[in-house]
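All protein chains but one are shown in place.
Now for chain A:
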Amino acid sequence: MTHALEIEGLTKTYSDGFRALRGINLNVREGDFFALLGPNGAGKSTTLGIVCSLVNKSDGRVSVFGHDIDTDLAGAKLNLGVVPQEFNFNQFEKVLDIVTTQAGYYGISLKKARQSAEKYLKKLGLWEKRDSPARMLSGGMKRRLMIARALVHEPRLLILDEPTAGVDIELRRSMWDFLEEMNRQGTTIILTTHYLEEAEAMCRNIAIIDHGEIIRHTSKRDLLKQLSVETFLLDTEEPLESAPSLDGFNCKLDSEGSLEVEVSKGTGLNSLFMELEKQGIKVVSMRTKANRLEELFVRMVEDNAQDAGKVGEVMA
């Protein structure tokens, strides 16, 4: 089985002495849709930066489709497309020029570069903007420009560092569709995101990184199975003065007066409603509190912080 990405014992100490990565191990299978999650400053961009040679590693091994970056860097790079976290194109250059120039860096002749640029700019809805200087694009368009630029040489592995930051809901969904389509056609995708909903919607496998260490590396399904408690928000017909005491359930009122109830796995919702019925509380609507993965995530990072004695540095 080939791996699209193999990382072994990767460490990084920045020149100021900061240890951003403390021995990362990560495998991403060919064809996977993989999410790298973690709070701000966890080391996500550092890890991806090393993979695409924007950051020099301190130690460890990285290979892309079997091409080790120490011995066959060009081979690794040819298979790789990168969408970085920050905008990094020349603001004064035209959209089409940016994408075709990038193809030229991969040795693709101008004619083919133009065709490929056209294909991806059209797919990403930027073709009408092809003659605009990049600085005149909106934030969401700039993100899509970077995706088109990353794909122009048709890499087998696409890495996206927070591709949907600052992108509105509608566009985000169309970007998800686009990425899923790319993945179906065989492109392996790795992304980082702070919208866990995004990881839950698209990704098959997940790694969680915190303080430069992988604290979890598993499939999304296994991760969700671990979720032992789910929190629901109930809106009642009559506003409640105080939280009722429901037998077998933890509950409280949230700031907007909705009733927040924790339901353990295996308890089932029927007994909750029976209990509510008994107390004469009429429920008008019900929703899950946070996205499920998010709850799990916050809990894991908190645990990790406690383990490491670093409480307070958790993601909000």
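FYI, a contact is a pair of C-beta atoms (placed from the backbone, for glycine too) under 8 Å apart; a residue touches a chain by one contact, two chains touch by 3 or more; residues count from 1.
To be clear about the criterion, contacts and distances are computed from a predicted model.
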item	value
Among "Fumarate reductase subunit C", "Adenylyltransferase and sulfurtransferase", "Protocatechuate 3,4-dioxygenase beta subunit" or "Transport permease protein", the UniProt name of the subunit that does not appear here	"Transport permease protein"
Touching the absent chain when the full complex is considered, from A:3, A:44, A:77 or A:129	A:77
Touch criterion as defined above, residue of A:3, A:149, A:172 or A:216 at the omitted chain	A:149
Sole residue of A:11, A:25 or A:53 that reaches the chain not shown, by the stated touch rule	A:53
Given A:21, A:62, A:108 or A:189, the one touching the chain that is not displayed	A:108
Interface with the undisplayed chain - residues on chain A	14-15, 49, 52-56, 73-74, 77-78, 80, 82, 84, 86, 88-93, 97-98, 101-102, 104-110, 149
